[in-house]
Each structure stands twice: as C-alpha cells, then as structure tokens.
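With one protein chain removed, the remaining protein chains of the complex are shown where they sit.
Chain lettering (A, B and C) follows the sequence in which the chains are written, and residue indices restart at 1 in each chain.
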Amino acid sequence: MSAGDRTPPPAAPPVDPVDDRPSASAGGAGTLRRALTALWHDPPAVAGTLVLLVLLVVGLAGQWLAPAGTNDVDVDQMLRPPSGAHPFGTDELGRDVLSRVLVAARVSLQVGLVSVGIALAVGVTVGLLAGWYGGWTDNVLMRGMDVLFAFPVLLLAVAIVAVLGPGLVTATTAIGVVYTPIFARVTRAGVLAVREQVFVRAAVSIGTSDLRILRRHVLPNIAAPLIVQTSLSLAFAILSEAALSFLGLGVQPPAPAWGRMLYDGRGFVTDAWWLGFFPGAAIFLTVLAFNLVGDALRDVLDPRQLTVSEARRSTR
Amino acid sequence: MSGAAVPSPRVAGDTPVLEISDLTVTLGTRNGPARAVAGVDWSVAPGETLALVGESGSGKSMTVLAATGLAPRSATVTGRVRLLGRDLTDMSGSDRRRWRGRHVGFVFQDPMTTLNPVLTVGRQVAEACEEHLGMSRRQARSRAVELLDLVGIPAPGRRVDAHPHEFSGGMRQRVVIAMALACEPALLIADEPTTALDVTTQAQIVELVADLRRRLGTAVVWITHDLGVVAGIADTVAVMYGGRIVEQGPVDAVFVAPGHPYTRALLAARPRPGAAGEELAAIPGAPPSPLDLPPGCAFWPRCPVRGDARCAHELPPLVPLTPAHRVRTFYPAAAAGSRDDAAGRPAAGSRPAGDDPAPSTPEDR
Amino acid sequence: MGRFVLRRLLQSVVVLLGVTLVVFLLLQLVPGDPVRVSLGTRFDQQTYDALRERSGLDRPLVVQYLSYVGNALTGDLGVSFRSGQPVTTIVLERLPATLSLAVTAVLLALLVAFPLGVLSAVRSGSLVDHAARVFSQFGVSVPDFWMGIMGILLFAGVLGWLPPSGYVALTDDPVGWASHVALPAAAVGLVTASILTRFIRSSVLEVLAEDYVRTAEAKGLRPRVVVVRHVLRNALIPVVTVVGVQLASLVGGVIVIEVLFAWPGVGRLTYDAVQARDYPVLQGAVLFVATLFLLMNLLVDVLYARLDARITLR
C-alpha cells in the first residue's frame, strides 16, 4: 500500500465471477497481501486508511503538532469561539481545544490498540486451546467466554472500572476483557474448520508438536477472520473508551481524552458548541476510518461474516 | 386434469413454442463484463423436447433464463425471443412477466432450494394460478391438490398443507414439477432437474416428465450436462460450449455421428451401463472463463484435434452436416467415427491428462 | 425443537451461574474493604460492623457466594449501602424508564431500518442503496452520546422544541413522556437503525439470491408479491433475532445515554452506584441486567428456531 511497494498488482482474482471466496489454503502473509491489494481498489477504504495514517502521525507526534500546550490554562481566554489564534476555540479553562484534540488522539489509539491487543492475545489463545483440544478444555474455556459474553459490553466495562477505580490502565484492561470472547469464538470456529483438513491431519500423523501445528498450520489459516475482527474491534474499542471517558471513568484530568472533553464540556454545550463538536467529530472520524477499513477487509477476506454475533457485539 | 385450468393456447401447425435467435448475454461482474451466451439460435416446437447440453458454465441455463427475462439484473441481453409467436423482447417488463408466468413452467436443479421453506407446498404450487388464472385462494388450493396428485404424491389432500422440509428430495422435485405445470404451460423448462437426486429417483422424474409431456402435449426444454439422459427423452439436442452452440441436430444424428470434438468428448465421458465403477473419461482442462474468452474456438485449448492457428484466432461458423444437423468447427467429422462408443474416445485419450498447456490460470484448482 | 430449547435452557443456567460468580467476585476485586470504602466519613465501628454483618462479608467466601446465589434466587439481591433499601426494589423501580426508552429506540430504529434495508437490497446498487450504506456507516461510527449532545444543542438549545433531558413516566403524562423520550431514543435509535439497516439489507440480499426467489419470479408473480411473500418472510427471520438482541443490549446498555439525559433507568442507577460505591446496588443492577440480557437472548434463539423451521433439520 505504501508508495514503495513496487510489486505490480496481481491480475484480477481468477475465474468464476460467481464465487470469489478465497481458497482456504492461502496463508497468513498471502492473506494480508491480498487484503492490502484489495483495499487499494476500494475508495472508502483508501479514505479510511489515509485518515488512519494521519491519526497515527498525530498520535505519535501530537505534542509537537499542537499549537499550544494541553494544559496552558488561561482564565482570560475562557470559552472563546474558534478563531485564528484558536482554530477550535478554547475550553472552560482557556485551553486550546485544537491542541487538546490533537494530543488526545494518542490516548484513543493507545487504549484501542492495547485493549484489542489484550483481547486478541487472550482470545486467540483461549480459542486455539478450546478448538484444538476440544472436550473438557473446550467446555470450560468456552463457557467462561459465554459468561463474559452474557454482559452488555459497556455495562461490564463500567463494572470492572468501578471496582478497580477509574483510569487509563483499568479502562484499557476492562475493554480488553470485554472484547476477549469474540476473538475466542472466531478463533475456535476457525480451528474447528482447519483441524479436519488434510494438511493438519498429516502434520498430526507425523508427530508434529501441537504448538508447532497451531503456529505453522492453524494460525495462518484463520488469519483472515481474525484480521477482520481486529480491525472492527478497534473501532468498537475506541468507542468504548470514549464512552468510559464520557462517564468520567477513563483517563483522568488534566490529561486530554476525547470522551473526557465531551464530559467536561457538557455543561457548556449550549454556550460553546465547539466544546461538544470537535472532540466528538474526532471520535467519529477515527471510528469511521477503522470501520471503513474493517468493512473493506471483510469484503475481501471474509465476505459472509455479517453475522448475528457481529450485530450482537457492538458498543453496548 | 379435469380442473378449471385453461391450457396455454396451442399454436397452429409448426409455429415454434419458443424461438430464440441470435441471443447474446453479457454479465457485468466485479471483474469486468463476462459474455455468458453468444449468438445462440434454436427453437422448440409444440410437443417437442429439446435437450440443451453442456458443462456447467457453458451458458445453457443462462440462455433460457435470459430468454424468459430471468437473467440477473447485471446482464445485458440482445437478440430476439418469441414465445408462442409473441416477441418477448418487445414487451414491457411486466407483460413479459405475465406471459412467461402463464405459458412457461420451470423445474430447477435442486429441489432442496427451489422451494420456499416457510410456505406450504400447496401455496407454492398454486400461487401462479391465483396470479395468472384469477383463481381464488380456495380454488387454487384444490388445484394444488389435483396437481400434487398428478405428479404422484400420495395423500395430496393432506400433504398440500405441509412445508417443504417434510418432503424427501424426490417428492420435492415432484412438487416442483407440479408447480411448473400449474397453469398448464405450453413450455416446460427443466434445468438439470435430476442432478441433485439419487439414481432411482432420477429415473422416476425423467419418466414422470416424459409421461406428462405425452399426456399434456407440452413442449420441453431439458437442460443437462448428462448426455445419457438425452437419448431417452429428447427429440433434438443442442450442445453448448463457452456460450455458443457447437453442435445441434436430431438426437439420433448427433449420437450416431457427432461432428464436434467436444460432443465426442462428452459422449465418451458419459457413464455407460455395465461400466459402473469404471473411472469416467473426464475431459482434461477446464471450460474457459466467460471473462476471458479466446477470439477463436473456445474449445481450442482443450481440443484433442487441435487443428491449426485458425482455430485459435478465428471463430468457426456453424456448418450444416445435414440440413438439420449443424456443427461449429473447422474440422467437422474429420475424426468422426461411425459408432458412438468409438467416437472421440481415442481422440480424447490421445492426450494425456495434465499435459494441457491451457493458458487459463494453472493454479486454479 | 423441544430438545433444542432444553439444551439452550441448560446452557443458559450454566452461564447464569457463571454470571453470578463474576458479579459476586467483582466485590472481591475492590481494593480495600468495600464496606469501609462505602462508609466514607460516616465511619464508626458500630455501623461498620452492622453493615458488614448485614452484607455477610464476615463469612467465608464460599458461604458468601452460596448465600448470594440462594438469595438471588428468591429475588433478594441485598440492601443498598447507601439508602438501606432492598436492591431488588430499587432496580425494579428503574426498569420501566429503561424499558420505555429501549423499546422506543428499537421501534424508531425499525421504522427507519426496515424500509431502508429492504429497499437498498431490492434496489441494490441504486441511489437508495448508496444512501443507506452511507447512513449505516455513519450510524455505527458515531458515538451515541455525541449524537445526544448535538441533539440537545440543536433541538433543545437552538430550536427549543424539546426538553434537553429529564423523564416523565408514560403512565403519568404520555405527551410529556414522548417529548422527553424523543431525543435520547433518537440518539440510541440511530445506532440501532444503522446496525439493523445493514443487517436487513444483507439478509434480504442473501434471500434474493436464493433459488426459491428465482422460482417465484419464474412463476411470473408481481415483484411486490415476490418481495413480500417470498423474500421478506425468510429474510426477517434472522432480523427478528437481531432486533431481539439489540433490544436486550439496550435494556442493559444505555448507560451513557441515560446519564446524559438524566433518564432514571437501570443504566443510570448503575452509574450512580459506581459513583457512590454502593456495591450491592452495582452488583444487583449488573446481575439483573445480565440475567435479563441472557433470558432475552434465549428467548430470541428459541423464537428463531420456531420461526425457522429449517433449523430443526440441522
């Protein structure tokens, strides 16, 4: 996808216009390459990717890009509307909203990436074990996941944050926990399908170790749904973080977070629309970008995956 | 069959029930246009059975679907189609829908998916009568009972209110046939109606259709990839490959003297009685992608005769072998033997499988 | 069918036990002594001991858990640290507000999603379809609380048409209720509508590709008949599931919107309990909601099985 990628785009996927499902044997690297190529041909996905790139830059370099410090309190400049000096206006403490929105990108990305990372690591491990070993291991692990799945997402996150105390770390953990079962389920379903395939059975018959089979044969073959799930979960996780912050349970002041800015600005929305508008728009754009990319990936990698479970698992 | 149904008007003399000329269908796909059917002509007379034969993807189903206005929305259809003397291509969409529904019955391949799972079979069998014959719901139901009885479903009065999943595959196909016959159509289009069934049931269904045709005088277009079925039921046969007709003629003539290498290969590939368990002689290679048809003969990459460069670059015309028997090849009957079991077999066998330099996508399954 | 229901029921019981365990263990995760924390300045040994004994925190963990489950079965979810009222009473008091919001939101969502989803599938590739896809992409990406804030800004602030927040019981004053529920239900409903639009669209598209739809078309039925009789009946079966699931998750999950709009439902109760460290109420509300969520999901699955006769064959 980068400009440096010199490989010519492969010819349009071969044959049969009716069936464009990828062949099951494509491995992880191939999956990713195919996905990236396909993204390049989908305008919304390109837009989403560009937004994400910008976000990444802002997330990494927000401090330096921000025209002012995030905590430059100036009581003589309180609640000023957008102007040349403050393109997004100032907040109730006279701080530059643009700077805070820029710096807050890092929090959102960080919580999103880390929590989904946790969910991915734990969920995939659980799913692999449950799917591969079956029997009691499967039963115990998956019933455990069912239990976590039995709570509405935000409720569980709020409950976890409530007992552990609000803050960045607990919010990240809570979101990670909440999104774990979906990865476990996706992984397990994939493992069950792959387990019966010839190359896996062959590997078992020649005595390859379980760990090696899982890593070399199983994981690459379930990469597609996992990639899709990851990108969509990122969107949900960022929304969840914003919701927690909006409840005052996420990152604590004075550190800026989009949800928290909405929370703090709530009392002033009717006087100062910019306090409510810009942070919300930032959340929206970020989530939208992840969704666009995620949807495009799904179309390419896993076209039949709009399932009940996805509808079940949004942000609530 | 003493019901209130009004049969399709029987056309006078030898006016074909369905007449297709120069039909071309192009499908818009994500990967560009795909020409599924190209310049197809054929007709079927009242009471006649036409068998449309070819591998899957050869365009035989698309031909009839496009002809009757059932092509997917992405398709562009050109050419002329006359049903009972009326030009379907000139009609408005809704006229065409009515005309088709009234005069053509369809039997599709898989009875498991052809029936709507949430409606009773009776409702599905007779709803066309409500639509086209102005029957009331009640009349339609008793008509459905009659039809179920006609196709040999036991206890039709009770079964009429059952849902499809309560029927076996063979019984379902009988339901589908009953449904196709609901308005006593002039034409029955049977699109591989036996493929999804076991052998015994297949025979029963074939027999049922033949019997109904005799009793009702319906014209039949029978689509199949299995030449074995064709011999028993069809009057004429049209073989399709890559969206075109490659050979067409009376069943006897085609079976006795197949003019096209592809027909010969198909005949060779057909399972023969007494050879059960024997490996079928499959045709090496794969049919061409409709996205990427060669300029010349579509069969050329797989052709055992192979001919010369002309085959690759120039489309062979349909040439008559006899007035009713036409073949699309530059080498008609050149290698044709006289007996069907000899025909093509040595030719097909002369090239070892796997040594096929087909340009199309070697890694593709 | 019967066996399927029984199996799902048993599964739900197991999961429910797990849920009680999680909810019970939540309290064990509280850093420090929850009773001490909840008492704050009002700390004195007597009250502390009394509260601790009342909440049974002086007994062994296993005993505590068993009695928690036992009590929960009889509808006793403990007593609020804060107000001393039974948790069950408090939660039940809040339920009507939440239900009325959730149901309104789902109805509103269906009102939009149903025509939009069906139309965009039937006319796939058309302008309507594109509009629907933009709408649903927008809806799933926009935070509902932001929509809520923008709604307040516009309809309560600039236009002054609707009250910015608050609650009037439907039974007290239907008009007042409607004017109060409009903004929060729209904010929540937008997201739900997007999810449903997508789902209905894909479900209808899937059915449109079914052979029996081609059969129906082959019969020459009018397009409307084909869509209504053959397509929708089948396409709506999975949609029922998703609507049910959405409703279930709204009943338990509209915390943010309830807080934003001062809607006295279960979500805000949960939030208030968090703020006040009223652990029995937090536990009770979470357990209650999770149970409800589970039961509604069970109901939806059973309903789905009933509606989709094919499932019995599998």
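Here is the rule we use: a contact is a pair of C-beta atoms (placed from the backbone, for glycine too) under 8 Å apart; a residue touches a chain by one contact, two chains touch by 3 or more.
The criterion applied here is as follows: contacts and distances are computed from a predicted model.
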item: Protein that the absent chain corresponds to, by UniProt name, given "Hydrogenase expression/formation protein HypE", "ABC transporter substrate-binding protein", "Sarcosine oxidase subunit alpha" or "Transcriptional regulator"; value: "ABC transporter substrate-binding protein"
item: Touched by the hidden chain, restricted to displayed chains; value: A, C
item: Among C:Arg8, C:Arg82 or C:Arg222, residue touching the chain not depicted; value: C:Arg82
item: Of A:Gln110, A:Thr208 or A:Thr270, the residue in touch with the unshown chain; value: A:Thr270
item: Touching residues (missing chain, whole complex) on chain C; value: 32, 36-44, 46-47, 82-85, 90, 93-94, 97, 156, 160, 163-167, 262, 264-265, 268-269, 272, 274-277
item: Chain A, residues in touch with the chain not shown (by the definition above); value: 71-73, 75, 78-79, 92-94, 165-166, 248, 252-254, 266-271
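Rule of thumb we're sticking to: only the chains that are shown with their structure count from here on.
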item: Highest-count interface - the chain pair sharing the most C-beta contacts; value: A-C
item: Euclidean distance of C-alpha centroids - chain A vs chain C, Å; value: 22
item: Whole-Å gap separating chain B and chain C, where each centre is the average of the chain's CA atoms; value: 52
item: Of all residues in chain A, the ones touching two or more other chains; value: none
item: Chain C - residues contacting chain B, complex; value: 210-212, 214-222, 225, 229-230, 233-234, 237, 308-310, 312-313
item: Residues of chain C touching chain A in the complex; value: 11, 14-16, 18-19, 21-23, 26-27, 29-31, 137-138, 140-146, 149-150, 152-153, 156-157, 191, 195, 198-199, 202, 238, 241-242, 245-246, 248-250, 252-256, 259-260, 267, 270-271, 273-274, 282, 286, 289-290, 293-294, 297
item: Touch list for chain B against partner chain C, complex; value: 68, 70, 94, 97-102, 104, 106, 108, 110, 113-119, 124, 127-128, 131-132, 163, 165, 176, 179, 182
